[in-house]
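With one protein chain held back, the other chains of the complex are shown just where they sit.
On to subunit A.
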């Protein structure tokens, strides 16, 4: 809807030179485009991507020129937005939501000389790379804190869409919580949206009225935080962004997506002419996933436990998905001592054993 910055930059894009050369032609700055699923002011997911875009501008100065289109709906409209960016002379385009996947694949086919990067997807092409962060590592830490702190033994999770990334988050949080608190129960509400503050607030209200006192969200606005604050005795975690305006309570910690190092590297590769298509999946160790400050509302020993888990995950000593582990239907997912591979995680569309909710089909 809101294409101010795009219009601003299109005016200057008549000069599209150097077609046929994937790397930067010598005439003019490298143009880098972004599409966001929400507004840059969502204070969550899209906000973090835009922070990284701003960091790029700062780091590369006049060597690059960036532009973005926000509030792009997932679906056919994304294809149009991506095409616009490609026609405007952008040579590197980041599509920053899972639902942009097929649109990005289609547009990448049409513009073989433009390099595309798709966040959280799994389809690669010669000029299409994917990148993703292991958010579930952060979820394991949230689950540990939540499992220790819940009094009702009910943890709520506002799911966005039933895709592997979200299942990983739910399962990782549940496993970590159950490990420290065997009585814990996980309640899941699917909102079927990434960003709809009113609906997210309703989902939070539904979970809270169901007795949940630890609330995890996989949607992008801070509305659930506001609802938790209103309820009083509920703790939450910042999603994608730190959401520190709700600290120290309800927000007791957060998972922060830090895209800056990755974007910087990829833009540098473009400038050097060494960009190539690959799949990147960064975690706590690479700095792509950061854990926001754990507030004083968390007891010291729980905080220490959470920080230790963070270090162990970073060093590789602990993997949130380690066997023996069964799927919800009782079939074996991981044998004793086996750690889930990236491929296994990428195709995770089931709950683990112990979850009582029904997974969407």
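Throughout what follows, contacts are C-beta pairs under 8 Å (C-beta built on N, C-alpha and C of every residue); 3 or more make two chains touch, one makes a residue touch a chain; residues count from 1.
One rule holds for everything that comes next: contacts and distances are computed from a predicted model.
Comparing "NADH-quinone oxidoreductase subunit H", "ABC transporter permease", "Response regulator receiver and ANTAR domain protein" or "Beta-ketoacyl synthase chain length factor" against the UniProt entry of the hidden chain yields the protein name "ABC transporter permease". When you scan A:30, A:43 or A:140 for touch with the missing chain, the hit is A:43.
The residue touching the chain not shown here, chosen from A:197, A:248 or A:354, is A:197. If you put the missing chain back, the residues of subunit A touching it would be 1-2, 4, 38-43, 71, 156, 162, 187-193, 195-199, 201-203, 205-207, 209-210, 212, 221-223, 226, 230, 245, 356-358, 360-361.
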